[in-house]
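On to chain A.
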Amino acid sequence: MTDNTQNGQQNIYKPAIMKVVQKRDEAPGVKTLRLEFQDPAEHERFKEHYRTGMFGLYGIFGEGESTFCVASPETRKEYIECTFRQSGRVTSSLASAEIGDLVTYRGPYGNRFPIEEFYGKNLLFIAGGIALPPTRSVIWSCLDQRDKFGKVTIVYGARTVADLVYKHELEEWQNRSDIELVLTVDPGGESPDWQHRIGFVPSVLEEAAPSPDNCVAVLCGPPVMIKFTLISLGKLGFNEKNVYTTLENRMKCGVGKCGRCNVGSVYICKEGPVFTAAEVSRMPAGDL
Partner candidate 1 sequence: MAKIGVFICHCGENIGAKIDCTKLVSAMNDHPGVSVSVEYKYFCSDPGQENVKKAIREHNLTGVVVAACSPRMHEATFRKACAEAGLNPYLCEIANIREQCSWVHTDQDMATEKAIEITRSLIEKVKLNNELQPIEVPVTKRALVIGGGIAGIQAALDIANAGQEVVLVEREPSLGGHMAQLSETFPTLDCSQCIMTPRMVEAAQHPKIRLLTYSEVEQVEGFIGNFKVRIRQKSRYVDMKACTGCGDCIQKCPQKKISDEFDCNLGKRPAIYTPFAQAVPNIPVIDKEHCTFFKNGKCKVCQKVCETDAINFEMQDEFLELEIGAIVVATGFQIQNTAMYGEYGYGKYADVITGLQFERLASASGPTAGKIKRPSDGVEPETIVFIQCAGSRDPSKGVKYCSKICCMYTAKHAMLYAHKVHGGKAHVFYMDIRAAGKGYDEFTRRAIEEDEASYLRGRVSKVWKENGKLMVRGVDTLLGKPVEIAADMVVLATAITPQPDAKEFAKVVGIGCDEYGFYNEAHLKLRPVETATAGIFLAGACQSPKDIPDSVSQASACASKVIGLFSRDQLEREPVIAVNNESTCSGCWGCALACPYNAIEKKDILSRSGELIKRVAFINPGLCQGCGTCVTFCRSNSIDLAGFTEKQIFAEVMGL
Partner candidate 2 sequence: MSEPFEPKIVAFVCTYCTYAGADLAGTSRLKYPPNIRMVRLPCTGRISPMFILKALQKGADGVLVSGCHPGDCHFTHGNYHARRRWTVFRALLNFTGIPLERIRFSWISAAEGVKFAELISSLTEDIRKLGPFDQYKAMIHETETPVSL
């Protein structure tokens, strides 16, 4: 599934300079930045290589780089969107970037979702909390060519209502007739005017009971959620091979050299971040 080339770069560790053109607060501590390339050549390179699922290293000089997915789809390559939770040194300083500020981006790296293989199939997207961004890039890749797919179901849950990200897009999806959107929050996380479900993602998924027939599932979320959702998907009759997920690990280089992102023998940065549940289940659990 690898799709890596030298990307025509001279120094593979030198990032591109990006300008912040939009900034959105998604949830407490979670922000989305829309970035535009400053160097047209870099942009061309990105457009040539980027496919949904790939990730990048976003950074600020003086602070460092941090790895997260490209949250915008391959169908919209004029910019890059990234959504992140403010936790460490880099994300804190990215979070304080204002419109017009310059940041850096290195990528795209890693493998992709084989979206062509999903043509003609029903799609089930399942995401938890801050893991909607990787799913969202697949969702939009598919919605932007909606006619190529069957039924689209999105199950998204967060701890509390405030923790749901991309609220404006959730509203948009809610209003579309060609998507079934199931929203849920953990018990106790609801607000007084919450009109959707209350419960953990796996049980809500089981209630929604999408059919496994001719269906591909894309599942992203915190490890505990993944673990239990996979069980639920199994109960619903999904084959591990038709369930896609993404893995994250700490990375520095993004290109398979710095030595820290491997799970067992698998380098997330080069062989991932997109894996089928079948592939993940072959990895040593003690290394995840």
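How were these picked? Simply put, all candidates are chains of the complex that A comes from, given by their letters.
Convention: a residue touches a chain if its C-beta (ideal position, glycine included) is under 8 Å from a C-beta of that chain, and two chains touch if they have at least 3 such contacts; residues count from 1.
Quantities reported herein were computed from a predicted structural model and do not represent experimental measurements.
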Candidate number, among 1 or 2, whose chain touches chain A in this complex: 1
Considering the complex alone, what residue numbers of chain A touch candidate 1? 96-98, 101
